[in-house]
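Missing here: one protein chain of the complex. Every other protein chain is in place.
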Amino acid sequence: MSISTHIQRLWSFPGGLKLDGRKQLSNEGPIESAEIPHLLEIPLSQHIGHPAEAVVKVGDTIKKGQLIGHAQGAVSAPVHASSSGTVTAIEERLVPHPSGLPALCVIIETDGYDRWDSCTPLISMDDPQHKNLHALSAEQITDKVAEAGIVGLGGALYPSAAKLETARKKATDTLIINAAECEPYITCDDALMRNRPEEIILGILLIKKIVGARYCLIGIEDNKPEAFKALSDAITGYERAIHEHCEQTIEIIQVPTRYPAGGEKQLIQVLTGKEVPTQGLPMDIGIICHNITTAATVYQAVYRGEPLVSRIVTITGGAIKKPQNMEVAIGTSIREILDQAGWDKSRVDKIIMGGPMMGFALPSIDVPVTKATNCILVSEPGELATPPPAMPCIRCSRCADSCPMSLLPQQMYWYAKARDLEKIQDYNIFDCIECGCCSYVCPSNIPLVQYFRYAKNEIWDDERERNKANLARERHEFRQERLEKMKKAREEAARLRKEKLAKKKAEEKQKAAGGDGEKLPASSHADLIQEAIARSKAKKAQQQAQKRNTENLTEAQQKQVDEAERRRKKR
Amino acid sequence: MLWGILAIIALAALFGLLLGLASVVFKVESSPVVDQIDALLPQTQCGQCSYAGCRPYAEAIAAGEAPINLCPPGGENTVQALADLLDVEVLPLEEEEEAHEGPIVAVIIEELCIGCTLCIQACPVDAIIGAAKQMHTVIESECTGCELCVPPCPVDCIEMVPVKQTITTWHWPEPQYDVNHTPAGNIFTTIDQVLAENAHP
Partner (left out) sequence: MFVAQSSPFLKPELSVSKMMLVVLLALIPGIITSVWVFGFGVLVNIVLAITFSLLFEAVMLYLRKRPVKVYLRDNSAFLTAVLLALALPPLAPWWLTLVGSFFAIVIAKQLYGGLGYNPFNPAMAAYAILLVSFPAEMTTLWTAPVMLGGHESLSLLQTLNYQLFNQLPEALTLDAVSYATPLDVVRTSVINGLASISEIRSTGHTFGMFGGIGTEWVNLAFLAGGLFLLKKGIIQWYIPVSMLATLGFFSLLFGSFELDSNPSPLFHLFSGATMLGAFFIATDPVTAATTPKGRIIYGAGIGLLIYIIRTWGGYPDAIAFSVLIMNMCVPLLDYYTRPRVYGHNVDEEQP
């Protein structure tokens, strides 16, 4: 076996933290399968972009894997039923989100049979030579990825098909598979790599086929030797297939364990030494980055025809009796999973979805697992921090020293506090990846990340408001113009009528006076034509003036209007 | 003495000429102050400033006929921005009644609507659609919440409702907890109030 590497050295990123990983809590055992619950709550928006639109009705009987929400627009992803049963409601329910606000969900009462809808794989499983892989076109695979509702499972939740499509059109020469999993506690990627390395490798081959990348690098933190070995063995096992489909082999590279090495920009920097331009994408420098779980999901979609209806979730923390990784149907309530994993309710302090650095505290445990749920961290008292009130900043610059983006969090904090939104953009707030390093090292316990989120939100809000004001101004001016035109048109019509009346009167007068004017004078003939033209012009002007603001409606607005129309007709 | 005076006068004339020329040659085109003011106003066209819309109000401010604090929808932020632009003092907002918390929009109670089109005529931004004797509807995304459609409605079927907060419009709040303003107790409590105080009374 010869794994030639074109990676000669590793680079490094500034800042970062050495953290206590606490991964050994949950990374040893097999991946358990969670039970299918009695009720599934499946949110229609589990991705960045437009929410999916429900295509099922209350009372519908559905099977596992059946489409229940179809994608809306270019950046969106469909949603599928994660078990068979009956739709009992489509309504707003609490979803895992820091705000504790509800969102639209499809509620399914499961029948316990867990019957699959017919699955149509693109490649049959009994194809040891992977010949069929040759026959597949990039479009076919992309379509399948889109159909399966696959989104970036590393946390970005960007619809994968859209990302792959863009990468395919651009010259992308390096595919980076992110297996760093740098956040403490989380081991779902680790478990996947240990238990299903073949699926990952085949999935990577598929992604590589779509984007046409020459190089493929898997970046993995060096605190996961078992996963590294499992993946290396799988690469060796599939050497022939890899060889046939790629000029270069898949390289797996261990990177030093330092948070946030798994950040997309940081991993790219460590592996290639390149930096993604600000406000740009990795594709701008010929790189596309995908999470390792996403790769495995692509495999499942293509080889088994299964859409994304379940995911591996790490259940861990001091209050969990047996920390483990579980494969959970999307829509299963977190309470059910915790009950299955066993938890000590009396010792629970916090429940975090995601890791302790970038996750968020769940507002309720009666929320469903979504495509984004990689970890449920149930801490006991003293394990995680409830921040003491912040002290004043002492300008120690530990935040700047730990920032992997070389930002100056301290200065940004002052401007966020002063709500100086222009200045804070001068300090490049939009390059902040919210990794949490600055808040963690801050001796004054200042919630820096929250200040930055707040400032970003304010900037976006201001922009939205400005846009809305501009739109309102335009519409108002349009309306003023229309009213003006209508007024003019009315005046014109009135003038014409008056003229006509006057003329008629004059003619009658003439008739009465002379009586010899039997024939119309030639000139009055021309007058009549002129009159007609003027009339039609006035009519046209009136029509034009009646042009409404409501002609160029967006899709959503049109929909609202149509619905109103429907309601109107019903009455 | 005389020469001195003459020289000074000549110099003054020369520099005056130069300055005058420069102001013509290097003229900086800046958008008229009315446009700048108008750009800062929220464009609700509500008329609460007693002018017929945002632009007339902007013209009045520019002409020095109106104070800068007549715009309730814009709130303190707008007053502040106007004060910055015009380099005048910030005035407290002149409010006739309690301002609304957050944005509002008009909603027509469709069962009551008789299709009189009066509200359509009142809407400054054409956000209401419908025809005579047919039910009307407010296009929510275009509504500026100006309330101008409320009084003309003969059957009182228009309600102003706050825009509902959703996951996409939700905001991380500004952090409020530091030692100088110590809050009482743990302000973060949840996960169902830490599982109902860990099931103990």
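Per-chain numbering from 1; labels A and B assigned in written order.
One rule holds in what follows: contacts are C-beta pairs under 8 Å (C-beta built on N, C-alpha and C of every residue); 3 or more make two chains touch, one makes a residue touch a chain.
Note that the structure is a prediction, hence the values are computed from the model and not measured.
Visitor: With the full complex in mind, choose from A:Pro30, A:Pro225, A:Gly280 or A:Gly342 the residue touching the hidden chain.
Guide: Hidden-chain contact among the options goes to A:Gly280.
Visitor: Spell out the interface residues on chain A facing the chain that's missing from view.
Guide: On the side of chain A, residues 11, 13-14, 19, 98-100, 184, 265, 269, 272-280, 285, 350, 352, 354, 356-361, 363, 379, 383-389, 391-398, 400-401, 404-408, 410-411, 427-428, 431, 434, 436, 439-445, 447, 449-450, 453 touch the unshown chain.
Here, only the chains that are shown with their structure count from here on.
Visitor: Roughly how many whole angstrom separate the Cα centroids of chain A and chain B?
Guide: Distance between chain centres, rounded to whole Å: 31 Å.
Visitor: In the complex, go through chain A and note every residue touching chain B.
Guide: Within the complex, chain A contacts chain B at residues 45, 95, 97-101, 103, 345-351, 361-366, 386-387, 389-392, 446-447, 450-451, 453-454, 457-458, 461, 465, 468-473, 475-480, 548-550, 553-554, 556-557, 560-561, 564, 567-568, 571.
Visitor: Tell me, which parts of chain B touch chain A in their complex?
Guide: 38, 41-45, 53-55, 110, 124-127, 129, 134-135, 137, 139-142, 144, 165-167, 170-175, 177-179, 181-183, 186, 188, 190-192, 194-195, 198-200
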